[in-house]
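Left out: one protein chain. Kept in place: all the others.
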Amino acid sequence: MSNDTLPATAPAAPPAKTPKKEKAASLWSDAWYDLRRNPVFVIGAAMVGILVVISAFPGVFDSVGVDPSTCNLANARKGITSEHWFGSDNLGCDVYSRVIHGARVSILVGFISAAVTGIVGGVLGLLAGFYGRWVDIILSRVAEIFFAIPSILGALLILAVIGRDNAGIGSVVLALGLLAWPMVLRIMRAAVITAKHQDYVVAARALGAGPWRIMLRHILPNALAPVIVVSTINLGAFIAAEAALSFLGVGIQSPQISWGLMIADARNRFLEAPLPLLFPALFLSLTILSVVMLGDAVRDALDPKLR
Amino acid sequence: MGRYVLRRLLQAIPVLLGTTFLIFAIVYALPGDPLQALAGEKRVDPVFAAAMREQFHLNEPLLVRYGYYLRDILSGDFGTTFRGLPVSTIFEGKFQVTFKLSMTALVFEAVIGVGLGFWAALRRGKWEDKAVLAFTLLLVSIPTLVSGFVLQLLLGVKLKLGTGIAFFPVAGVQDGLRSYLLPGFVLATVSIAYLTRLTRTSLMETLRADYVRTAVAKGMPKSRVLGRHALRNSLIPMVTYLGADLGTLMGGAVITETIFNLPGIGQQLFQSVYLQENPVVVGIVTVLVLIYIVANLVVDMLYAVLDPRIRYE
């Protein structure tokens, strides 16, 4: 029987990867195969890639010789010129340079918050789902309490208490992460509980595998997908939230540059001089669009049911 | 039903205690002088500080202080502003504005989100479906902060009716319901996208269900199969979403009311944050969180009305 089937299935295919943990491995390789062929992912990833490069090396992209912090009041609210591609703001600063330098805060806050909540929520969710009983009860109750506070309101409160003097990327990440981890915990916990009852985990346990081995080798790889999906989707929410908090004056503070802060600064003269507001708004939307595209594609690839 | 309601009410008690303690802890247990935190950047007068310490029981242990704080909340005392007014007086008149704004947003959400999602699900895989999905992608990507200003500029300022007067007021509430249309829509945009997607997947799932096939086999007209048999079931996840969405609306209201200069709770919160009037910030956040929890409790009850399997658990 096996002699018949082997050549029929893959005569010219490259040698198959080791069949060890094939369930998890095939999920990831299938997902990667889907992703590479999905235009939504390719475009989203390219845009995110460009934004990451810009935020790592803003000096390469900003207008040559125009420092974002050297402003000339005489130039205030001039329209688009050859020197100021996106015009200049209320204080006469170059909008283009500031938009380029503002990318870093969005990207850093988004990725660090997503990573922190993913790891904290993921680890706690793994523990709650795996150990069950009182570990689960305590962690789930605590998560429920954090979950009951709408995140922008909670972040606003935390940042207001921390105060403007201590505000910065760190405090924004803290405020956003403190309220967002329970969502990851819930998802990880549910996935772990599902995985725990799968036949191969029961079999591994019956064969005498230790709890750590079961948790890390058998459950984690199969419960990771939903956490990655939700973390990618959260990325966009965090970037939007940072802009909102900075706009409200509790997030990133001047002289640091953030798109939310630029929108707040341009707000008073917006109706007469919209450009200094519209450009950071455009870049903010494009950034969120690119990570949302990424999140959609990752979700479709890892969880076809949700399509 | 009664047992379910009772159980949900009992379950809400630890959550209420937990969240109020969390808010309390954020304010008083974070490192630094809580009085300074409450005062913001203003310099604290030592005599005033001593009086405040006494008034806020700052010299007592944390749990005792939480007890006082809880007692105050339960008696409707959400703190005092720097000018000595109780925070609760600040809410007067402002709740209606925020309430009207949220309701307008909810109507937009329900009509556009459910409508588009329904349409997309029925046209599954066709170009209309793909167009709706692309549209939601775009909506999700434009935060309230951006859509607020852009729509204010485009619809509020540039769009003029024959008389030369903008149809959509740019700011304030003096035009009655018309004042709420634009900010309500802005507040709803991101939620519209999520609700559209949720309605679409939920209805698509329901349409595949066996009981929908049964309804067709019973010879029910298509409108009835969709409108009664399928819709009623897909409403269940949608209602759950509304509860969670209320939190998004509250956060969004702070931005929207600020942009459109609506004198609601959100704008008050923004102004208090701006003036670093932290007792007011704490009071408003506490009230909003309590409303959020109670609203979610109501949604849970609604959930039980829609799904008898839960009701009879």
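Each chain gets a letter, A and B, in the order it is written, and its residues are counted from 1.
Everything below uses one rule, namely that contacts are C-beta pairs under 8 Å (C-beta built on N, C-alpha and C of every residue); 3 or more make two chains touch, one makes a residue touch a chain.
Rule of thumb we're sticking to: contacts and distances are computed from a predicted model.
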Name the absent chain as its UniProt record does, using one of the following: "Multiple resistance and pH homeostasis protein D", "Methionine biosynthesis protein MetW", "Na+/H+ antiporter subunit C" or "ABC transporter ATP-binding protein".
"ABC transporter ATP-binding protein"
Counting the whole assembly, list the visible chains that the omitted chain makes contact with.
B
Touching the hidden chain, out of B:90, B:146 or B:215, is B:215
Touch criterion as defined above, residue of B:144, B:233 or B:256 at the omitted chain:
B:233
Contact set of subunit B toward the excluded chain (per top definition)
209-211, 213-221, 224, 229, 232-233, 236, 306-309, 312
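As a convention for this text, only the chains that are shown with their structure count from here on.
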Roughly how far is subunit A from subunit B, going centre to centre by Cα mean, in whole Å?
23
Of all residues in subunit A, which touch subunit B in the complex?
141-142, 144-146, 148-154, 156-158, 160-165, 236, 240, 243-244, 247-250, 260, 263, 267, 270-271, 274, 277-278, 281-282, 284-286, 288-289, 292-293, 296, 306-307
Contact residues on subunit B for subunit A in the complex?
14-15, 18-19, 21-23, 26-27, 30, 32, 37, 40-41, 137-138, 140-146, 149-150, 152-153, 157, 170, 201, 246-248, 250-252, 254-255, 258-259, 269-270, 273-274, 276, 278, 281-282, 285, 288-289, 292-293, 296
